[in-house]
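As you look at this complex, bear in mind that one protein chain is not there, while each of the others sits in place.
Chain IDs A, B and C follow the sequence of writing; residue 1 opens each chain.
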Amino acid sequence: MKEIRIGLLGLGRIGRLHAANLAHSVPGARLVAAADPYLNEEGIAFGQSLGIQRMSRDEEDIFAASDIDAVFICSPTATHPDFICRAAAAGKHIFCEKPIGLELGEIDTALEAVEKAGVKLQLGFVRRFDRNHKKVRDVVASGRMGEPHLVKVCSRDPEQPPEDYVAVSGGIFVDMMIHDFDMARYLAGSEVLEVMAYGANKVDPFFAKYDDVDTAIVMLKFANGAIGVIDNSRAARYGYDQRVEVHCDKGCVQDGNERIDTSVISTAQGVLYEKPTWFFLERYNDAFISEAAAFVDAIQHDHKPPVDGQDGLMALLIAMAAKRSLEENSPVRISEIQG
Amino acid sequence: MKEIRIGLLGLGRIGRLHAANLAHSVPGARLVAAADPYLNEEGIAFGQSLGIQRMSRDEEDIFAASDIDAVFICSPTATHPDFICRAAAAGKHIFCEKPIGLELGEIDTALEAVEKAGVKLQLGFVRRFDRNHKKVRDVVASGRMGEPHLVKVCSRDPEQPPEDYVAVSGGIFVDMMIHDFDMARYLAGSEVLEVMAYGANKVDPFFAKYDDVDTAIVMLKFANGAIGVIDNSRAARYGYDQRVEVHCDKGCVQDGNERIDTSVISTAQGVLYEKPTWFFLERYNDAFISEAAAFVDAIQHDHKPPVDGQDGLMALLIAMAAKRSLEENSPVRISEIQG
Amino acid sequence: MKEIRIGLLGLGRIGRLHAANLAHSVPGARLVAAADPYLNEEGIAFGQSLGIQRMSRDEEDIFAASDIDAVFICSPTATHPDFICRAAAAGKHIFCEKPIGLELGEIDTALEAVEKAGVKLQLGFVRRFDRNHKKVRDVVASGRMGEPHLVKVCSRDPEQPPEDYVAVSGGIFVDMMIHDFDMARYLAGSEVLEVMAYGANKVDPFFAKYDDVDTAIVMLKFANGAIGVIDNSRAARYGYDQRVEVHCDKGCVQDGNERIDTSVISTAQGVLYEKPTWFFLERYNDAFISEAAAFVDAIQHDHKPPVDGQDGLMALLIAMAAKRSLEENSPVRISEIQG
Partner (left out) sequence: MKEIRIGLLGLGRIGRLHAANLAHSVPGARLVAAADPYLNEEGIAFGQSLGIQRMSRDEEDIFAASDIDAVFICSPTATHPDFICRAAAAGKHIFCEKPIGLELGEIDTALEAVEKAGVKLQLGFVRRFDRNHKKVRDVVASGRMGEPHLVKVCSRDPEQPPEDYVAVSGGIFVDMMIHDFDMARYLAGSEVLEVMAYGANKVDPFFAKYDDVDTAIVMLKFANGAIGVIDNSRAARYGYDQRVEVHCDKGCVQDGNERIDTSVISTAQGVLYEKPTWFFLERYNDAFISEAAAFVDAIQHDHKPPVDGQDGLMALLIAMAAKRSLEENSPVRISEIQG
């Protein structure tokens, strides 16, 4: 099987995670170059430890390289649409972290560029590759439980992010709940038509400074007649709470959290289990590898990536609708955002 | 301690449940009379098996009896306000099944009658007496988890009720979710200010004939700034699904279902646990006894009943707001209903 | 159905438990008399609160009463064989608490008396009536899991008993593990042929004073070729630990502890569940009622009691063999004890 030669853009937290996976754990992938405008000695050392041959501060070194088959876009969200366009123009397949962008016009342009270039585009909705969520979806999709009625997603980060992160995050719906919007579509097997959002500021007062909430519940109506609900908190305190549930004609399919270990300590004070794994690195580590492997596989076997540009767009539209719903305290149809 | 002599009104399913508990399991209670307009030989035999001395078709036989201290109103909802007024006028303490009534004007009149007569009124929100839900609420109320952020209630009946029941039920919010509205207030320790409802018809087509839904999600805003969500299904299929969860400053408090037994069968096909207990008789049996005991205790020690007329009214107002919200696809403030 | 009129012997802890159940919760039973040589005013008041009409210090008042159909023997173990003989001679059916006795000769005499009189004798192995253990046994007995290979019983009391109790208890095997020997026979559906016992003194030094151990493991060989193991501790500290497990051809059937409630508290310190229910009153309360109901039913419908004198004898023989095994540090065959 042809080895896929990859260039990676952006060496922040998520970029390094993908870099390490591509270097060590993804069969058929070869990470040959990385670029980051803030590349420094520490970054170069990181790249060398992974055996990355070419390190640069200029992303054009990636786009222009004729020996690179595919790019991983792990740079800040604002750069996503432009980088997608440039990678597509260079005929490279594209893995892009979520969200696909922040402006609908730019995203349309990027998706058209992908379409025209005939390259593959996969969006980084990593949770679809989690064995637990995937099992729930597969059981529902198999039809053995009948039609879905209710879709529930609970997603809580362990601790609030720093204030400077929140300031530029785009808000809870675009930054955090966007994963859950994609998960809801994935579980329901149906498009979201309308949302209604409630929010609260309970975790930390600084969220309010940025017109943001730290606690939110969003209800959803799906095209297949099912309804759903997502709840988010920026601060679970007990780890990363990631649970999904689909109630169907014949019963309920759900999953539970992965725990740090399976220990049980029984004393006069009670019966103590371990907490859920701490955060996305711990919980979704295997899923990040599966996601990258699926991308490589889609290129090698020339099939459709399992999460594409349209999925990236839809999750963003739902997030935008949720944001407007919270602002207006009124249900918002996705078609109102698209229009 | 003075024995409390009780007359019971209505010998349907819930009336007989209370009758059996009062006869056998509630210390300090003595069930001396029962009335039901449809009393027949089978009903008389039931009463005799419990040692009820006086059986009648006329409720006035209860209200007029000078040796009766308290009444249990287990008759159809439409009779509740009138029976409350008549019991109050007769100076009898009142236990009334939920909902307290269906018309706000009648309920106001009934609550005024109770107030004026100085008798005790307890509403039948039995789930407050379930050891699991009560534990969750007690942990939250203790303050050890900090402030509540998110309140979640999941309540699913095992199978849909017969169509003729649905026809006169008043709809899912007043008939079924009213328990969850009370639970949400109980868990949050705060009043509900606003609701937004989504509904679906997925269980059985007949619900739509009565402008009713069989699947519903309602979001809530509380006066203390917390937000909440309730989901209901008329047909879990796997038993009675009754779970609550409160996410707070310091973490999450939740409960799980009681199971039929604790057996675990591990084979090549998977690991099989028993289902949740089947329905409210199985799940809330102990809670019904505790509820009646609390009522008797409130009379004997002359203190406020743990669930009073105001609780009955608030849950009904929230249910009415949810119904309107679903009809108008718009959030509805409780004050709009009250006004 | 004929009401079974019952006289109860012994108003200690277990006697009062049976008395309360017979008075309130066992259909078809009527507790008409009780006798205890230490009966005092407090005991008389207890009896009156249950509506027991005749209270006495002389057990002969029970045996001689022509209106009594059956007796509950809840007196000290040493009295069991004699009371069984006297009840049988008086033609009364017999429920006898475990153990059936302490001397094999006396027990043989008692069982012969029962046989000759043609009365029913049921032994108080209450755990057979626990819904969880019974479910495990029923699944195994159904044959759907194939043949049993391994039988495991874990039984730990919450706290050690007082020293004066231990002094006269007969030791851990006869006093405590006898329940588990019966459970092992019940689960395996086969007789025990041989045992090997290990013991330790870890809970409290006073056990050693009475040649007793507070911690023990006993291995068992069954006639059907399966093997088994029981572990006991006098002090779990976290409640009453009661778990059984049978590994079979097709997999494993086990049960878990009942918990005080189903609450789950997740914080930065871990995920805290409630402890198992505290002791036998809490865990086996429903089973005590089922046990008494099964006895009454066996009399009313004239069928064999579900736990009979032979079961009482076998469990005692195994306990005696375990005791000898510990003393001799050698496996002991049950036939060596019987011989």
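Going forward, a contact is a pair of C-beta atoms (placed from the backbone, for glycine too) under 8 Å apart; a residue touches a chain by one contact, two chains touch by 3 or more.
Every value quoted in this text rests on a predicted model; they were computed, and no experiment measured them.
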Contact with the hidden chain (one of C:Glu163, C:Asp249 or C:Glu327): C:Asp249
Per the definition of touch given earlier, which of A:Arg57, A:Lys116, A:Arg131 or A:His303 contacts the omitted chain? A:Arg131
Of the listed residues C:Arg156, C:Arg185, C:Arg283 or C:Lys323, which contacts the missing chain in the full complex? C:Arg156
Out of C:Val140, C:Met196 or C:Val244, which residue would touch the omitted chain in the full complex? C:Met196
List the residues of chain C that touch the chain left out of this view. 147, 149-150, 152, 156, 196, 198-203, 215-217, 219-221, 225-229, 231, 233, 236-238, 241, 247, 249-252, 329-331
Contact set of chain B toward the excluded chain (per top definition): 236-239, 241, 259, 266-268, 270-276
Taking the full complex into account, what residues of chain A touch the chain not shown? 24-25, 131-132, 135-136, 139, 145, 250-258, 260-268, 274
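Note that only the chains that are shown with their structure count from here on.
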For chain A and chain C, let me know how many angstrom lie between their CA-based centres, rounded off. 58
Whole-Å distance, C-alpha centre of chain A to that of chain B, is 42
Counting only Cα atoms for the centres, state how far chain B is from chain C in Å. 40
Listed in rising order, chain C residues that touch 2 or more other chains are 266-268, 274
